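Here's a structure for you.
Heads up, one of the protein chains got dropped from this complex, but the rest are sitting where they should.
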Amino acid sequence: MTKDRIYMDHSGTTPIDPLVLEAMMPFLTKNYANPSSIYAEGREVRTAIDGARQQVASALNAKSNNIIFTSGGTESDNLGILGSVFSLKEKNGHIITTTIEHPAVTRTVEFLGDHGYDTTFLPVNKFGQVELDVLADAIRDDTRLISIVYGNNEVGTVQDMKEIIKLAHERDVLVHTDAVQAVAKVPIDVKDIGVDLLSLSGHKIYGPKGIGALYVRDGLKITPLQHGGGHENKLRSGTENVPGVIGLGKAMEMGETGLTTEMPRVKAMRDRLLKGLMEAQEETYLNGHPEKRLPHNAHVRFSYIEGEALLLNLDMLGIAAATGSACSSKSLKASHVLLAIGLTPEQAHGSLRLTLGKNNTDEEIDNVLEAVPAIVKKLRAMSPLGHGGQ
Amino acid sequence: MTKDRIYMDHSGTTPIDPLVLEAMMPFLTKNYANPSSIYAEGREVRTAIDGARQQVASALNAKSNNIIFTSGGTESDNLGILGSVFSLKEKNGHIITTTIEHPAVTRTVEFLGDHGYDTTFLPVNKFGQVELDVLADAIRDDTRLISIVYGNNEVGTVQDMKEIIKLAHERDVLVHTDAVQAVAKVPIDVKDIGVDLLSLSGHKIYGPKGIGALYVRDGLKITPLQHGGGHENKLRSGTENVPGVIGLGKAMEMGETGLTTEMPRVKAMRDRLLKGLMEAQEETYLNGHPEKRLPHNAHVRFSYIEGEALLLNLDMLGIAAATGSACSSKSLKASHVLLAIGLTPEQAHGSLRLTLGKNNTDEEIDNVLEAVPAIVKKLRAMSPLGHGGQ
Amino acid sequence: MYSKKVMDHFMNPRNVGEMENPDAIGEVGNPTCGDLMKMYLRIENNIIKDIKFQTFGCGAAIATSSMITELAMGKTLDEALELTRDDVADNLNGLPPVKMHCSNLSADALRAAIEDYKKKHH
Partner (left out) sequence: MYSKKVMDHFMNPRNVGEMENPDAIGEVGNPTCGDLMKMYLRIENNIIKDIKFQTFGCGAAIATSSMITELAMGKTLDEALELTRDDVADNLNGLPPVKMHCSNLSADALRAAIEDYKKKHH
């Protein structure tokens, strides 16, 4: 990304932090040995993997043996959900998730639905929150697993995970949470919240793409999905992505520190951005919860315009952002998350997601606050709806 | 790996070629965008992925749309086997594989065996070859898939894939081949051999770890195993491991070229190494086929000694190698491949695998030819068996 | 994703805006994609003397709207009626396949406007 471009799509992916890359470099060059080998080079790599596993564990207040490395958040979600459900004695039953999950969870639960399980997709309130009484009503005697996204990737709503898990455990139901967006954004202590399974991904936290991890609490059995040489404590086979593992370890360590050093500044920028966007023109609305939201996420909706057109205009001005518009997705369906919080398809179309990162500056916020209102104005003038059309 | 060490475990893994790493570096640094994004940075990455896919395809004489990127050879094997079998109309039947597969195939076929499929593990002859008449006899009317390793990762035997596939197709049976070790070692033309599915892995061909690909021939349907955002033409979800993909593309391109530029020199070194090892002492035997073998693989067996002890001694002398000894494996079981070619457990123990690479030198061959016989002599002198013990 | 031509028409749309007292208006929408197009015509002697559009929609929707106004301007109604979705896409040097059916509504909008005119002047 050239210096003059402004990158505000950190929920899409993040650059690799230079310190993370520095930690990875030896493993992309001289330390290339296979960690399963018994010679010195292999043992050295094995030790490094152990260290990275400890880094990931520590950042979550877990232990090394709770951590399974995977190829990313998607695999972690698949393994967390299918692996735990398949290892239960009962070969069917009921699975609960929400209407605002990432496809990695939605499609996986649907897969279970296609294979003999009952599934419930819980509605959320207009802020994108799972309501505890709605959840309580949905739990059945044969409910096996509840999977709820910790921090939503679109509107940024953060769930009351501790209460959700408490409720689930009172009813003896396992809980998986997709924390791909929440890790390194909000403090997460797996012991404190008591979660059973938690997914995370490298490339959302200044680590590399193609690596992720699944936390599995002590004593919980999961069935492996990928069969082979028995790597990762026999739970996930495949030669270890060593540079990825090392990068994820470092990124988790840095992410934990960044919660106090970086995140307050990011949140302050985000707050100023949100305020500025809301004040710049009429009929502009916040999506998601005003307080219980990921600290880097600004998600706003402008009536009468369409998101792809907004993004392309921003792109021409050098600003990288995301939208909930169907027109920018392959499926051409409006964001299921925005529909779930009660927007009409037309409303969903006009949404803009700006997700900040530690490299963003106040000056960039100023630039975006200048650019967006001008584009909204231009597009509204073209629109047959609302202001433009009347 | 320090310069004075000698690395001869290229079937375990390979260093990343500096040119491969050079191709990857932009994607580990500035080109970090998510290829699914619509802004300029994302489109640029998408274009790069398309280019890498073309590189992989070209090296196999396939087309871009035949290539699915995965997290490695293990995932490719899982997806190739399970994905193709699960997409068939018939929900059971018969699967054929061999007794010399990598665990990524063995365990996957066993998984099918545990889930209602009949499985046959074909024996091989003493050279590690699948015999066509044995295969022909094993095929049943309800045989759905045959999975056979192209070049064996231990003894290096290369199968007559074209004949195997011809036979299978005459009987309307799909063929998957695990070509993780064969790619970039022997020429592979998927059109010419007519294979249906083929697995490969980055880190065996001077590419990165944690990336692989599955070739799927035109018109063949597979069922995805990893559910999510529908990446990889809806067949394998998960944010693309972009640096890995780019690295694999470059590695495949270089591997293709290397078949004529590097491999003859590697093979000549291997031949000299094998000859030297066989001549250095009595009761030394070649494992695998004398000609139909991977050009970089030297696999020999020394009576009366045990492989882990041999490896550790080599390691102390700075030589990295592998063995078929149980004692160096986590399971403590002797190599199933060596047992399959007819060795006793005691014989299997005394095997040494040296797999050469393009960075090995004639001088290193000299060093190994000096080191191994001395160690064999020393260990035999300690041994209560054979020479030592009598 | 989009051709240079598409981006040009999208960023600098021709004939955009509302028309005062048009002779005809056509409006179409595609529920799948949520695009909405409004086409205004000024017609003299069965010739399109002026044309304007308003579009709620993605880049392709805006670009195709702009393109059809260029294609239709000055044409007779019968000539204009022959303009197809493919004409629009071709003149834009192509559209992403997924957008071909979704956002390529401008020929329909033009047709709707012409029909509106014919109905009124029947």
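Per-chain numbering from 1; labels A, B and C assigned in written order.
Everything that follows uses one rule, which is that contacts are C-beta pairs under 8 Å (C-beta built on N, C-alpha and C of every residue); 3 or more make two chains touch, one makes a residue touch a chain.
Computed from a predicted structure; not experimentally measured.
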Using the touch definition from the header, name the shown chains in contact with the chain that isn't displayed.
B
Among the options B:Asp172, B:Glu346 or B:Asp366, the absent chain makes contact with B:Glu346
Among the options B:Glu41, B:Asp196, B:Glu306 or B:Glu364, the absent chain makes contact with B:Glu306
Looking at the full complex, which residue from B:Thr29, B:Thr99 or B:Ser383 touches the chain that isn't shown here?
B:Ser383
Since one chain isn't shown, list which residues of chain B touch it in the complete complex.
304-306, 308-309, 312-313, 316, 325-328, 330, 332, 334, 345-346, 349, 381-385, 388-389
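The criterion applied here is as follows: only the chains that are shown with their structure count from here on.
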Whole-Å gap separating chain A and chain B, where each centre is the average of the chain's CA atoms:
34
Centre distance in Å when chain B and chain C are each reduced to the mean of their C-alpha atoms
57
Considering chain A alone, which of its residues make contact with at least two other chains?
308, 312, 328, 330
Flagged in chain C as touching 2+ other chains are none
